[in-house]
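What you see is the complex with one protein chain gone and the rest in place.
Letters A and B mark the chains as written, and numbering starts fresh at 1 in each.
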Amino acid sequence: MSTADTFRQADAALKKKRAWHWLEYVFWLAVAATVFLFPSQHTLLTQIAIWSLFALSLDLLLGYAGIVSLGHAAYFGFGAYVAALFAINFTGEPLTVLLVAGIAAGLLGLVTSLLVLRGSDLTRLMVTLGIALVMYELANQMSWLTGGADGLTGMPVNPVFGVFPISFRPTNSYIYVLCVLFVLFVVARRIVHSPFGYSLRAIKGNPLRASSIGISTNRRLIAVYALGAAYAGVAGALLAQTTPVVSLTYIDFQRSADVLLMLIIGGTGYLYGGIVGSALFLIAQKFIGNVTPQYWEFWIGFALVVIALFARDRGVFSIIERVANALRKEKAKP
Amino acid sequence: MLTILFDGIAYGMLLFVISCGLAVTLGLMNFVNLAHGAFAMLGGYCAYVLVNFYGVPFFASLPVAFLFAAMIGLVAERSLYVHFYNRSHLEQVLFTIGLVFMTSALVDYFLGSQQRFINLPSYLQGRFDFFGVGIGKYRLLIILVCALIVIVLQLILGHTRFGSRLRAAVDDQRVARGLGINVNRVFALTFAAGCGLAGLGGALGAEILSLEPHFPLKFMIYFLIVVSVGGTSSITGPFLASILLGIGDVAGKYYAPRFGGFVIYTIMIVVLVLRPQGLFTRGTSK
Partner (left out) sequence: MLRKSFLAALAATALAVGTLPAAAQETVKIGIITPLTGPFASTGKQHETAARLYMQQHGTTVAGKKIELIIRDDAGRAENTARIASELIQNDKVSFIAGFGLTPLAMATAPIATNAKVPMIVMMAGTSIITERSPYIVRTSFTLGQSAVIIADWAAKNKVKKVVTLVTDYAPGHDAEKSFVDQFKSKGGEIVESIRVPIQNPDYAPFLQRVLDAKPDALYVFVPSGQGSILMKQYVERGLDKSGIRLIGTGDITDDDILNGFGDAAIGVITAHMYSTAHPSAMNKEYVAAFKKLNPSLRPNFASVGAYDGMHLIYEALKKTNGKTDGDALIAAMKGLKWESPRGPISIDPETRDIVQTIYIRKVEKKDGELYNVEFESFPDVKDPVKAAKK
C-alpha cells in the first residue's frame, strides 16, 4: 500500500467521522424552535446561549486537550471589557466588536498559556485560578478605565448589518446570539474533527506517547488554549452587548466555577455538553429560585451531588443511559 | 516591623491548621476536596453556638469543634466521599461543590446569613508590649495552639504505628494492602482528623476571618494556594508555605497597600511556574 493510499484512507475515515449525525440536526432544529415556542423566555434563553458558548470554549480545553481551568472567566471578562471599551471609543457595530474581543482574548490566552502548560492538574487549576484573580484585581484597580465596582455602562450596540436592531429587543437579541453560537459551534466542530483535533486527543490520552510519534505537544496545546480563550472572549462580548453593564462579576471566581460545573453536568468532550449543561443549570436555578429565592442553593447543591454520584464522563446523559440500560434489562427478563 | 512579622506568622499558622487536612486529602489521597472549607465553617459555627448560646467557655469549645467537624467528616467520608475515590477529578469537583452549596444553604437556614462572632473572654482581647513589639493576645494564642498541633502532627506521623501505616498507604496502596494494612480505615481516620483540624481552625479563626455561610467559597482559594504552593509530599511543605503566605500577605499589605491584593496571587503563580510540584518538595516528580 502506497503512502498516498494511506492518506486517502485516513482522509475518508476522518470525513466519515465528522459527518453530522441525524440527532444533531434534530437538536439544532429544536434549538431554533425555541425562538417561536417560548417568546416570553427570550432573555433567559439569550443567557443560556451565551453560557453555552462559554462552556463550549472550556470544553475545547478540557474535553479535547485535558486542560483543567478554574479561571476561564479571565478571558470571558477580558473579552467583555474589550468589547465595551472598543464599542464606546470606536464603533458599536456588533460583529466587529465580537471579532475584536475574540482576537484580544485569544492573544491574552496565547500569552498566558505559557504559564498554564506546565505541571499537573492541580498546578494548572491553581495557575488558571491565579490568572483570573489577578485579572479581577486589575479590573478593579483600573477603575478609571473599567469603572471598577460600579461597572462600565453606556456601551453602544448598533443594529447588526445596519438593519437588525438588538438592543432592548429580547427576541432579536436571542436570534443574534443563537446565530453566533451556531456559527462558532460549526467552526469548533470542524476543528475538533480535523487532524489537529485528533492530535489534541492523542495528547490528552498520553502526552508522552503523542510526542514520541511526532506531535509537537506544546505548540498544539498553546494553540487550543488561545482558541478556547478567544471563544470565551466572544461569549463575554455577547453578554456585554445584551446586558446594560459590564461589571466585575464578569470576571470573578464564581463565573469560572459555574462554567466548569455546567460543562461537567452536560459532559465533556463532545461539544454539546456545554449547551445542555448550561441550559439545565440556568433553568433549574431560575425555577427553583422562583419557588425559594433564599434557599435554591441547597437544591442545586443536592442536584450536583446526585449527578456526581451517578454520572460518568457524559454528565447527565450517562444517567439517562444507565436508567435506559436498567430498563432494557428489566424488559429482557422473562 | 517585628509586629508585622508576628501578625504574619499568626495568620499563616491559622491557614495551616485549616488547610493541612486538605493537604492530606488532595495531596496524599489525590482527592480534589473543594468542600474542605465547609468543615472549617461547621467547626466555627459549632463553637459559636456553644459559646454564645450555651455559655460554654471558649477553650472548652475548641475540642468540641474539633470533634464535631471530625464526626461529620467521618460520616461524610463513609457515606459519600468513599464513592468518589476512583472517579475523575471533575466528578470530585462537581460533588464537593454541591456539598458546599448545601452546607452554605443549611447554615443560612438555621443560623442566618449575618456575620457571626464568638464571644471571647476579655483576657484574650487587646495586646501587650514585649520589648517594644506589640503582641496581640489572641494572635499569640493562635500561634501557641497551632505550634502545638504541628508538633503533635509531626510526632504522630513520624513516630507512631498509625503514622507509618498512613505513609505506607499513601506511597503505594496496593503493597500496603498486601501487607495487611486496612487502607480504607486509615484513610477514613485521616480524613476525619483533617476535617477536625479544619473545624478547630475555623473556630480559632472565626475572630479574624469571621463566620458567614459564604465562608467555604470565600477562603477556598487561600486553602488551595497553601496546598499547591507547599506541595503535598510532607507536612512541612504546606506549613512553610502557610507561613510564607501569611507573612507575604501581611507585609505586602503593610508596605504597599495599593498592591496588597496582588501579592499573594503573584507569589503563587511565580512559584507554580518555576516549581510545578510545589515549593518544598524533594525534587522528585511523579
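The criterion applied here is as follows: contacts are C-beta pairs under 8 Å (C-beta built on N, C-alpha and C of every residue); 3 or more make two chains touch, one makes a residue touch a chain.
Just so you know, these numbers come straight off a predicted model, no measurement behind them.
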Which displayed chains the unshown chain touches: A, B
Among A:103, A:117 or A:245, residue touching the chain not depicted: A:245
Residue of A:165, A:207, A:269 or A:289 touching the missing chain in the full complex: A:289
Which residue of A:66, A:79, A:102 or A:147 touches the chain not shown here: A:147
Chain A residues touching the omitted chain (full complex): 40-41, 43-44, 47, 133, 137, 140-141, 143, 147-151, 153, 168, 170, 239, 243-245, 247-249, 254, 289-290, 293-297
Residues in chain B touching the chain absent from view: 3-4, 7, 11, 105, 108, 112-117, 119-120, 122, 125-127, 134, 136-139, 207-210, 212-214, 218-219, 222, 249-254, 257-258, 260-261
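We adopt the following convention: only the chains that are shown with their structure count from here on.
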Centre distance in Å when chain A and chain B are each reduced to the mean of their C-alpha atoms: 33
Contact set on chain A toward chain B in their complex: 62, 68, 115, 118-123, 125-127, 129-131, 133-134, 137, 140-141, 253-254, 257, 260-261, 264-265, 268, 294-298, 300-309, 311-313
Chain A-facing residues of chain B, complex: 26, 32, 80, 83-84, 88-95, 97-106, 108-109, 217, 221, 224-225, 227-228, 258, 261-262, 265-266, 268-269, 272-273, 276-277
